[in-house]
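The complex is shown incomplete by one protein chain, all other protein chains being positioned as in the whole.
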Amino acid sequence: MLEVFDLSLRYGKHLALDGVATNIERGETVVILGANGAGKSSLLKAIAGLVKPDKGVQIKLDGNPIAGLPPHLIPSMGIALVPEGRGVFGDLTVEQNLLLGAYSSRARSGEEARRRHVYELFPKLAERRRQTVNTMSGGEQQMVAIARALMSKPDYLMLDEPSLGLAPVVVTELFETLGRVRETGVALLIVEQNVRISLSVADRGYLMEAGRIVGEGTAAALRRNSAVQRAFLGMA
Amino acid sequence: MLTTAIIAGLVLGGTYALVAMGLTLQYGIARIMNLAYGETMIAAAFAAFVLKNALGLNPMAGLLLVVPAGFAFGYAIYGVMMRPLVARAGDRSALEIDSILATFGLLFVIQGVLLVLFGSNYMSYSYLNIPVSILGANIAANRLLALGLALTIGLTLYGLLRYTRWGTAIRAVAVAPQSAVLVGIDVNRAARFAFALGGALAAAGGVVISMYQTFTATSGVTFTMKALIVVIMGGVGNLLGALSAGLILGMVETFVATYLEPGLTLAATYAIFLALLLWRPQGLFGKATR
Amino acid sequence: MLEPIGGRRAPFLLLSTIALAALAIWPADSAAQERSSVKIGYAVSKTGVNAGGAGITTIPNYQLWIDNVKKAGGLEMPDGSRLPIELIEYDDRSSAEEVVRAVERLAAQDEVDFILPPWGTGFNLAVAPLFDRYGYPQLAVSAVTDKAPDFVERWPRSFWFLGGGADYTDALANLLVNAREAGTIGDKVAMVSVADGFGIDLVTAARESFAEADIEVVYDKTYPVGTTDFSPMVNEASGTEADSFVAFSYPPDTFALTQQAQVSGYNPKVFYLGVGVGFPAYGEENPAAEGVMSLGGIDPTNEANRDYRRRHHELTGQGPDYWGSVITYASLEMLQEAIKRVGLDREAVSRELSTGTFQTVLGETKLENNQLRNLWWAGQWQNGVFVGIAPPDRPGAATPRLPKTPWKN
Amino acid sequence: MTQLLEIRDLRKRFGGLTAVHDISFTIDVGETVGLLGPNGSGKTTVLNMISGLLPASGGAILLNGEKIVGMAAHRIAVRGVARTFQLVRVLPSMSVAENVEAAAAFGPEKLWGAAVRGKALACLDRVGLGGRENEMTAELTYIDQKRLELARALASDPRLLLLDEWLAGLNPTELATGIELISDLKRDGMTVLLVEHVMDAIRALCGRCVVMNAGRKIADGETGNVLSEPEVVRAYLGESHA
Partner (left out) sequence: MNGRLALVFAVALVALAALAFAPFYLGRYQIGLLIGLTGYVTLASAWALFSGPTRYVSLATVAFFGIGAYTVAALNEVLPYPLVLAAAAAIGLAVALVVGLSTLRLAGVYFVIFTFGLAELVRQLVTWYEVNVTGTLGRYIFMSFGPEQIYWQLLALMTITLLISWWIGRNRLGLALKVIGDDEVVATHCGIDIARTKLALFALSAVIITLVGAIQAPRWTYVEPGIVFNPTLSFLTLIMALLGGANRLWGPALGAVPLFLLFEWLSARFPDHYSIILGLLFILIVFVLPGGVAAFAERTFGQRKPDPQTYGAESALSRDTADARR
């Protein structure tokens, strides 16, 4: 289980996270909903070790503290992040991106099998393994980013706004793929503005506002929640 | 005559390439614009000189001592001086300016230490200054050694960077350090390693050059500048680019000296360099990023 | 909207910085005091591009001389008393602006008694007006110029010790003519020169000297400072029919040209190079240098000179070069002797330098029209010593050994 | 209706690749047109050619009958074309107000002094950044940076506003505010070309849509009609949106 409790994070004067507590079980799919600036991305970055939380040990993986670890050690704990803007290696080929995905020692065993599996999940990438990623479309790059993250053999895969800037048809396709990823037993932690589609793959969800968790519930409950409907589903 | 010119040009270019490859690693991967690069070379040249004169060690054996020392020096400098600057820099251009300023200081420190230790005299010794005949052209063995070393180092490193996971990781650090972290690459360590490797190459270049070139404690700057030109021509961070650019530059100089006018060799170098920059601002082999 | 760039307080800050700095640089205490020492100052290139040249010809000799005076208990005055030297040295960082300001500083701020000259033709010319304005004698040693007579007219207290380009090239032409007449060589010369003041002055003079001597220049190229690869030039020269190879080169080039000639198996009968051939490292314990010619040289039989070389080596750990070094040292001996004769009055010292006859490591030394004319215009490495061979009628001159022995590998 | 923009057989090649293939469409004064298409279909390239950021390889762009293709970007800007960028481009070393002043000072009116300040404040007010003119740009949240970009575009009094995924990454509440803002501009007679993936916004704002796929125009017409065309559904929307 990945647990976060009492996590606070400050950028200068601005309090980005204020005592956040969440948890995610293995195999679970959780979405985090909230306005821009509510602190959703900061939460993912804090878990990935990219930003340092304010104090103490507030992130635990299976009971072991991981907060404060340097970010490059996080993937070897089984936690992978697909950041906003994808963060692919644009100058490298698809294959090289995947090779680097399996960089951590944890990922080396069974790399070949996993690569085959990933190419099965993303057949388009299999066709283009030697193509430089920069020359691919936004949707395909997002696929590369997810495929690369999967190569690290994650237990927990975090995705920050995966649908941003993608055409509707690509978004649909993307979430279908995420559904298949989910079936392989990887836990997904998704930050997404497209609430409707993200709730469709999620088990549970959190609501964030101004750096705090203000609500949580099952996906079905959240879909029924009138506040959520008003704020996120565009229903009056 | 033509073959002589071509071979002489390649051999001269080998020196340039050898010198430039370390700088391209430091600047392309570790993102440190190291103005003290030439001073590192000169320090290595002095080391080879001392080893030969005081201990009677031949410079080839000297390489085995000096190159690891260059690596260690680079490793230490990165850890002590560059790392805090990297951590502090908000963006790439801030790091560029900081590293230019800091290594400019380092340049003076190394130069000052060399001046105190050895004075400002011209240093020269001769090693392997024996003619080797290639296709009718007599070439000095020591310069041939530089070419051989450049080709070996260049192609080996290129192969490593291109075809191994470790090398791909280093390239990833060069192009997207933020993303490299996400796959578990220790960016700091990779940069430090690349910088140290650059230091080792500088040391190798310094030792080899000391075999045939007169040097003084203050002559490092000329090497830095020549190396910079080759690096830029070849495309920042591109080893094969540096290798090719170095060879091309050597050929250009030799051809101008042979067929045109020795007085215009350096002018031709700069003219070609400037023309190339205008034609392809990203260098011969650089990608049009940034 | 747009605020002025810069804080309101910046001008005040700037002014106070200047004020503080001015305090720091101001003369600490210029009150007149009993003379207990002789202040001698110099600015010379300890760093920068000129450091190499200054480091071999100028700085060690200044050190040696000052050490020597110290050991003798100070500079002797006309009354027989001795005053220690108080030394002030600056680094001009090989910059013309710095050397000018440093000499101004020595003259106006430190008010030294004598200023020793900087290294290099250009820098000696740069500071010449200052020496003149402040009335300091200028013992310009490391300056080769054909215009010395003009300069003496312009700056009557300037002294020029190294002759002009034409002196050297006339001597060289003369050597070649003699060899030609002896049937040793033909009358063709291949010539290269470095593109800076020294190289150009000499090559220009050489063209004239050779033309007068009916020597044909079949290859004549100039290369830029910083050239490291000489294979094209050596190969081209080697392709000509010339028996003589002449290079007006600087030390890095001199060494590189020699090595390149060896590698290319280029064995002209006369092999004459520029600055650097006279360095001990070039020819002492290096049999390959046998027969190489250049500017300068020494008389190996001169006892004083031999003693000087020994002391130089003892103090600085390196031997002096065979051209400018001993002359630099001799110029200092002349200064020392002039002070002994007429005291610290700079005008009188200048007169004495101009007219007096001195016993120095060069032997009896006397300036003609403020110039040292009794020089070795050409020398040759013979058995590990760079001996003077021209003018041939000068006492102690060795006989040129031509053709040069082929390179030994 | 007067025609403001006319694009005729516009083409763009990058090396061997043709990114935009003989596109033609027009925009009338006061219209809001959506430019849709899958990622990589060439929408942003079209936008870049209109604003002068990229030179066209062929074809014509006319603004009010004047040929602007081949013109330098700053001259097109002065003629009344303003834009925002897909990835926000604010000026990081300058304050919020200065960001907007930059456009007001060099736009068609070339304001200076008090006028430029007034104009900037008005534009900031309009996008909801009133009172925040002295903050540093880097301190702003993503959405405020987007607002700032719009304010900057408005400060040059554009006749044609090009918005490149300006509404991307907003949640429904924010989206509603954003749509409201653009509607206001519409009401004031602004002509807008909108590159957008958010279909709610397209439906709410655009009377007409042009759809691209693989560099070619595959549909052009009234929004409702276009979005139900089978080719558009297949290439862009997917079944679930049809």
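Going by the order they are written in, the chains are A, B, C and D; count residues from 1 in each one.
Keep this in mind: a contact is a pair of C-beta atoms (placed from the backbone, for glycine too) under 8 Å apart; a residue touches a chain by one contact, two chains touch by 3 or more.
Predicted, not measured: the structure shown is a model, and the values here were computed from it.
Enquirer: Going by the contact rule already stated, which one of B:A69, B:L160 or B:L264 would touch the omitted chain in the full complex?
Expert: B:L264
Enquirer: Which is it among D:M94, D:A176 or D:V233 that touches the chain not included here?
Expert: D:M94
Enquirer: Taking the full complex into account, find the residue in C:A128, C:L162 or C:L257 that is in contact with the omitted chain.
Expert: Hidden-chain contact among the options goes to C:A128.
Enquirer: Specify the residue from the set D:G107, D:P172 or D:G215 that touches the hidden chain.
Expert: Missing-chain contact among the listed residues: D:G107.
Enquirer: For the chain that's not shown, point to the residue among A:G34, A:G49, A:P83 or A:G101 touching it.
Expert: Within the whole complex, the residue contacting the unshown chain is A:P83.
Enquirer: In the complete complex, which positions of subunit B touch the hidden chain?
Expert: Against the left-out chain, subunit B lists 27, 33, 81, 84-85, 88, 90-91, 93, 96-98, 100-102, 104-113, 115-116, 176, 178, 221, 225, 228-229, 232, 236, 263-264, 266-267, 270-271, 273-274, 277-278, 281-282, 289-290.
Enquirer: State which residues belonging to subunit D touch the missing partner chain.
Expert: 51-53, 72-75, 77-78, 82-83, 85, 87-95, 98, 101-103, 105-108, 110, 112, 136, 138-139, 142, 145, 152, 156
Enquirer: Go through subunit C and note every residue touching the omitted chain.
Expert: Those residues of subunit C that touch the unshown chain are 2-15, 17-18, 21-22, 24-25, 46-49, 89-91, 93-98, 100-102, 104-105, 107-109, 121-122, 125-126, 128-129, 195-197, 199-201, 204, 222, 224-225.
Quick note on the criterion: only the chains that are shown with their structure count from here on.
Enquirer: When you take the mean of every protein CA atom shown, which chain's own CA mean is nearest to it?
Expert: Most central by this criterion: B.
Enquirer: I'd like the Å distance between the centres of subunit B and subunit D, where a centre is the mean of that chain's Cα atoms.
Expert: Distance between chain centres: 47 Å.
Enquirer: In whole angstrom, what separates the CA-based centres of subunit C and subunit D?
Expert: 72
Enquirer: From the mean C-alpha coordinate of subunit B to that of subunit C, what's the distance rounded to whole Å?
Expert: 34
Enquirer: Please set out, as single numbers or ranges, the residues of subunit D touching at least two other chains.
Expert: Residue numbers touching two or more other chains: none in subunit D.
Enquirer: Two-or-more-chain contact residues of subunit B, please, as numbers and ranges.
Expert: If we look for residues of subunit B contacting two or more partner chains, we find none.
Enquirer: Residues of subunit B touching subunit C in their complex?
Expert: For this pair, the touching residues of subunit B are 1, 4-5, 8, 11-12, 15, 111, 115, 119-122, 124, 126, 129-131, 138-140, 212-219, 222, 250, 253-254, 257-258, 261-263, 265-267.
Enquirer: For the complex, which residues does subunit A have touching subunit B?
Expert: Residue positions touching the partner: 48, 50, 70-76, 80-81, 83, 87-92, 96, 99-104, 107, 148-149, 152.
Enquirer: Sort out for me which residues of subunit A touch subunit D in the complex.
Expert: Answer in residue numbers: 12, 14, 33-37, 85, 136-139, 161, 164-173, 193, 195, 230-234.
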